[in-house]
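Notes follow once the structure below has been shown.
Complex shown without one protein chain; remaining protein chains in place.
Moving on to chain A:
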Amino acid sequence: MKAAIELRQVVKRYGATTALHGVTLEIGDNEFFTLLGPSGCGKTTLLRMIAGFEDVTEGQILLFGEDISGREPNRRPVNTVFQQYALFPHMSVIDNVAFGLKMKGMDLASRRQRAGRMLEMVHLLAFADRLPSQLSGGQQQRVALARALAPEPKVLLLDEPLSALDLKLRQAMRVELKQLQEETGITFVFVTHDQEEALTMSDRIAVMSAGRVQQVGPPREIYEAPVNRFVADFIGETNLLEVEVEAVEGGMARVVLPGGHRIACPAAAGTAGRHHLSIRPERLAIASQGGEIEATVERVVYLGTDLQIITRLDGGAAFDVRLQNSARVAVPAPGTRVGLHLEEGAARLLAD
């Protein structure tokens, strides 16, 4: 994989507060790469450093192998789709889109033609002569996208571009964005705190927390093989239990749950002592008896496509089970004792 962007031990400090503690990342060419993390974890800061709006306190940022750490933003072949769009309010839509081309010295006829094509791509050609204030939020968002793509940047940075849109439009734009990225072959660095958005669009995700990268990998790996408690908890829903590792044999550990039940799960040799165990609620089946774990049903919550069964383990820990809402599923009544059966790979022992 050829790296489009390489971050080497990048540190960002604002006075006494440290926003980023030594981030090292490699973002591949033509990749849809997502920075995912809770509010305040440093996603925007990282993006703004790549764009050149913030100085690098320590470390290096390389763009196609070239150190760009000290370079002015207008000299970086990188364009940004801003969270609040930042469209120029006194310019028509087409002038907004053509602005970057004008700055690059393209003549009037060619830039109007190219800007027109970009608008066509985002289905807004009919709105070319309007002012940004005469567009809806979703339309403005697409103008911002067309404007950033028009000068054919090598890397496109997107800071939560969908967060201001309503759910339906957001879902439609996810598909459009992904398609656009595949068609143009431009590297996208996408910032979001919405894990669903990250999982559906990305080639790879970097999960961040408190100025540090916790895990980098494709969506499936992030979801199914979280490396630590933070990632397991932040991505999707999960049951986190404190368990005691009894023994490890042939890559499988026998662990004791709070209620005294014993289950097996994959673990490295030499693992011992207390650990956290993550069990995804949709990787469980409910039976009236049997199963590795026994629990008492407390409540059934109707979620539309799913049913959430809230149970309590014998040791007192709350434990969620997700069932698909289908006519074939027998829904246990509150108060009944049930057996829970773990699918293969449902339980993961976490490093911390």
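Methods note: a residue touches a chain if its C-beta (ideal position, glycine included) is under 8 Å from a C-beta of that chain, and two chains touch if they have at least 3 such contacts; residues count from 1.
Please note the rule applied: contacts and distances are computed from a predicted model.
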item: Complex member absent from the view - protein name from UniProt, among "ABC transporter permease", "CDGSH iron-sulfur domain-containing protein", "Sarcosine oxidase subunit delta" or "Acyl-CoA dehydrogenase"; value: "ABC transporter permease"
item: Hidden-chain contact residue, picked from the options A:Ala86, A:Ala210 or A:Val256; value: A:Ala86
item: Option touching the unshown chain, where A:Gly22, A:Gly59, A:Pro73 or A:Pro266 are the choices; value: A:Pro73
item: Positions on chain A contacted by the hidden chain, ascending; value: 51-53, 72-75, 78-80, 82, 84, 86-90, 99-100, 103-104, 147-148, 151
